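To start, I am sharing the structure in question, which I have written as structure tokens.
One chain of protein is taken out of this complex; the other chains stay put.
First chain written, first letter: the chains are A, B and C, and each begins at residue 1.
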Amino acid sequence: MGIVQPIATRRSATGILTGKLAVWWLIGSEIVIFGGLLASYIMMRLLHGDWANEAEHTNVVIGATNTFVLLTSSLFVVLSHYWAEKGDRDKAFKYMWLTILGGALFLCFKSYEWTHEIAQGYTISKSLFWSFYYVAAGIHGLHIIGGVVIMAFISFDLKKGKNMHRAELIGLYWHFVDIVWIFLFPLLYIAK
Amino acid sequence: MNFLIEQASSFAADIDGLIIIIAVLAGFWFFVAEFVLFYFIFKYSRKNQAQSEYITGEEPELVKWVHWPHIAVLVCDIVIIFFAVKVWYNVKQDFPQPDETIRVVGYQWSWKFVHPGADKQLGTEDDIEMIDELHLKVNTTYHFKLESEDVMHSFSIPVFRLKQDAVPGRVITGWFKPIKTGQYDIQCAEMCGIGHGIMGSQLYVESEEDHNKWIQSVNGQGETLSQVQ
Amino acid sequence: MSNDHDHHEQSIWEKYIFSVDHKVIGMQYLFTGMLMALIGGFFVYVFRMQLAFPGAEVLGWGIVNSAEYNALVTNHGSIMIFWVAMPVLIAAFGNFLIPLMIGCDDMVFPRLNRLSYQIFLISALVLIASFFVQGGGFGGAWTAYPPLSANANYNLTPWGSILWLVAVALEFVAFLMGGINFITTLMNSRAPGMKMYDIPIVVWMIVLASILFMASVGPLIAGAIMLLLDQTMSIGFFDPAKGGDPVLWQHLFWFFGHPEVYVVLLPAMGIVAEVMTTFSRKKLFAYKTVLNTAIATGILSFFVWAHHQFVSGIDPRMANIFTVTTVIISIPIAEMCFVYIATLYKGSIEFTTAMLFALAFLVEFLLGGVTGIFLGASGSDIYFHDTYFVLAHFHYTFVPIAIISVFAAIYYWYPKMFGRLMNETLGKIHFWGTVISFNIIFIPLFILGASGQHRRIYNYENFPQLATDGMQNLRVVATMGLIAMLVSQIPFLYNFVTSWKKGKIAGNNPWKANTLEWVATSPAPHGNFKELPTCYRGPYEYGKMEGRKDDYWPQNEES
Partner (left out) sequence: MSAGSSPKKYVKVWFLLLVLFAISVIGPAFEIRWLTLITAFGIAGVKAFVVAKEFMHLNVEKKIVSYMLGSMFLACVLFYFGVAGDVMNSKGQHWEKKVYKVEKTKASH
């Protein structure tokens, strides 16, 4: 049943594209969710000095490489948006898939990291630090998976030159997920 | 207007005074607003006024009628805040020196009270532990150390106007000074499971000699599991 | 530009069950909300009978034991707020009114709109399922304070508490998605010529409510995930033995909780503004003041949350800050009420049922607002916290919000929804039955609360000071008032169903109102308008205007 796009979607009283406005509001709601979680973590962290001993066992090397991977994939998604804006389908498609590769790489490193930590006994119920660690990094990981899946769909549209503006929309989301990781990395890994 | 129940603790009168202040100030504005509302409803019904007037609400002489009451409400609010903070400070922040200290422990579905016993020292072996029964001496300032063993409970004595939640993992200190002898209710004011309704305890405020007589009578017997009436 | 919208005849399946039309989705929310209201109403009937006649068998339920009592009380609260007030006030009227009133054909994301209703429906089903699992429904109060809500051997409802939490979390997701749709539609899809101050107040209020909801629900979603892990894997975020802190949940909950009550208040004030201006034929008094006070209330509502926790273990010094902000927030609300009352000045009021309900909202809500100051002032809250005084206060705000203003909206927009007018005499019977019995219920509860009766207690015979005859009679009176209120809903339901086919034909603009939804035919077709309207003036041009015969001037008329 083909859904005709309502005229409402094409109107733009604020001058901002409707799709982009919705993504900004989505990012706004995500800021408050991650913000609430990290605020709770920071408070508990300041109370429990002994969590520093627990945090010793996080793998800073993998955390750092993951930060590098996400920063690079942020670069690729903005290039994909740049070429989509110019209308160059192939380049937009290529950089979108490089971004997806970055996301996938991030997930591989994370799963490697987690399997080893769990193997050494640092499970989610070992201590409250690890509970916050797995909840925060877990929700962030789910957002990475969601982003990667959506980027795959959008890349096929880009190939056909359809809905090119969506490259920017998923780019905004991806940059936000990268910013969340930029705050997660020091909080979970560095604070020793 | 002793609309509320009797005042059996030293700060009960302060809290009741605050309630009366708020009742007067808030009640005044309530009746003014309701009167004006009903007056407009009857005066400007379609029977009395066939044609309505075009009023934007920016006309200065009309805005005046909304603006000044608005300022007056602000002044009333500031008065209420002043008295509220004063009462709060006296009850919850600035504690007088205690004559005696008791321990109150809430657990799923009873209250345990630890009286200091004859030597007025907690932690000595002559302490008296009572379940669901608190015996106090009138006109003595008590500090209570409130804690909970499992879920959130709330130690509440309506006649004292006293309420403080027992938070598991915390020891919270409060104070009261009974000024009237008698037998009163203690209630749990925070949902704590299926037994929340049967967590009532009895408070006995006794005179000097009755209280000492009570201490002798239970001396050393420790917990007396009195049945809840 | 002509609106080439509907092109092929949709099947019943497409048209009603899987519809993407904002009006049909609005109706789905409305009917789900009304059904849940019946369930919530049944719960309150059962536990009020237990309170009035302790231990007696309740017709339609049997003996009420304390676990059932707690589950009934908890889920009455949760249903009435999350599954009746929010869906009906924000989602049903938001979906139905926003596109019509800003002159566009649909929400910007029709499929996201359908998906948010479907997730909402799943959340309602999950909640209902939580009553039939082993251990029964969750019984730890709608605020779900841990460790009671987090630990199954404390609350004895192992599955009930998990399902309750999942249902509430799903409902948050549904309203986040719905909120994004509402906000983007209002920001971008307004009719040409509709400037910021030409938007009807109800649309402003519903969108402001969505923004408040989105900004305040975030921490609680994180909190819900933490509580869910506490419940399922006994992690210990809120368990002091494992280093957690139960007070953290209270803050997470009430940081959302208080903006939430303004999230449901604002749409109700919006509905009252629309209905009142139409039936008093009067321009809204100082439109900008109403809008500014609504925004001020919204912002201030983020600074007041700990007045729910004065005696619940927060640091006493914090209480002073929150009592100041709480009493100050009564200023913008008082201003808004004064301005609403001023709107009636020199009006020509026609007492239709919708208008009666709108006026009753103002009359009742004033008492609700005024009694809130006793609880916002920290000193008196020491006594009143968690007593029936608090319960009577928030019913004097919630019932006008979720029941009285919703009835005003239904009687007012029913012609636009179904093309026919509801019967006025049945409406008047329903009005007086509801409003009088509402007061009979809650005035006694104020008195009971002031004499120290605490909430959620299953049987007051355990407390000699509360088991006096005088107080027990007040409980019986309140229960009789409740039964009268439930019975007086029958004329409404009968009226609602029969007027569908037998009501007077309404035509496009039965009430001679200005806003754009009355330009469309009733009921409005898919795509709303044959010609998408242009807006030339504000929505409240009522009253004698020189050079005009009528006392109203629709927004879309050129001259």
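Throughout what follows, a contact is a pair of C-beta atoms (placed from the backbone, for glycine too) under 8 Å apart; a residue touches a chain by one contact, two chains touch by 3 or more.
All values reported here derive from a predicted model rather than from experimental measurement.
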The omitted chain touches A, B, C
Consider the whole complex, including the chain that is not shown, and state which of C:F255, C:F285 or C:F431 touches that chain. C:F255
Have a look at C:S216, C:T293, C:S405 or C:Q472 and name the one touching the chain we're not showing. C:S216
Among C:P54, C:P316 or C:P523, choose the residue that contacts the chain missing from this document, as touch is defined above. C:P316
Since one chain has been left out of the picture, which residues of chain B touch it in the full complex? 92-93, 95, 147, 167, 169-174
On chain C, where is the contact patch with the chain that was removed from view? 215-216, 218-219, 240-243, 245, 247-248, 251-252, 255, 302-303, 305-306, 313-318
Chain A residues that touch the omitted chain in the full complex: 14-17, 20, 24-25, 27-29, 31-32, 35-36, 38-40, 42-44, 46-48, 50, 52-54, 56-57, 60, 64, 67-68, 71-72, 74-75, 77-79, 81-82, 85-86, 127-128, 168, 171-172, 175-176, 178-179, 182-183, 185-186, 190-192
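Note that in this section only the chains that are shown with their structure count from here on.
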Just grab the chain with the largest centre-to-centre distance to chain A, centres being mean Cα coordinates. B
Of the chains shown, whose Cα centre falls closest to the middle of all protein Cα atoms? C
Rounded to the nearest whole Å, what is the centre-to-centre distance of chain A and chain C, using the mean of the C-alpha atoms as each centre? 35
Taking each chain's centre as the mean of its CA atoms, how far is chain B from chain C in angstrom? 30
For chain A paired with chain B, centre-to-centre distance based on mean C-alpha positions, whole Å: 49
Multi-chain contacts in chain C: which residues touch at least two other chains? 245
Specify, in ascending order, the residues of chain A that touch 2 or more different other chains. none
Residue numbers on chain C that touch chain B, as the complex places them: 65-67, 69-70, 74, 139-141, 143, 145, 147-148, 151, 154-156, 240-241, 245-247, 280-287, 289, 310-313, 316-317, 319-320, 323-324, 327-328, 330-331, 334-335, 337-339, 341-351, 359, 362-363, 366-367, 370-371, 373-374, 377-380, 382-383, 385-387, 450-452, 454-459, 462-466, 541-545, 551
What residues on chain C touch chain A, complex-wise? 1, 3, 5, 7, 10, 14, 20, 99, 104-111, 176, 179-181, 183-185, 187-190, 194, 214-223, 225-226, 229, 233-237, 242-245, 248, 252, 255, 527, 532
Would you mind writing out the residues of chain B in touch with chain C in their complex? 3-5, 14-15, 18-19, 22-23, 26-27, 29-30, 33-34, 36-38, 40-41, 44-46, 49-58, 62-63, 65-66, 69-70, 73-74, 77, 80-81, 83-89, 91-93, 108, 150-152, 154, 156, 158-159, 161-165, 167-170, 172, 183-185, 187-198, 200, 228-229
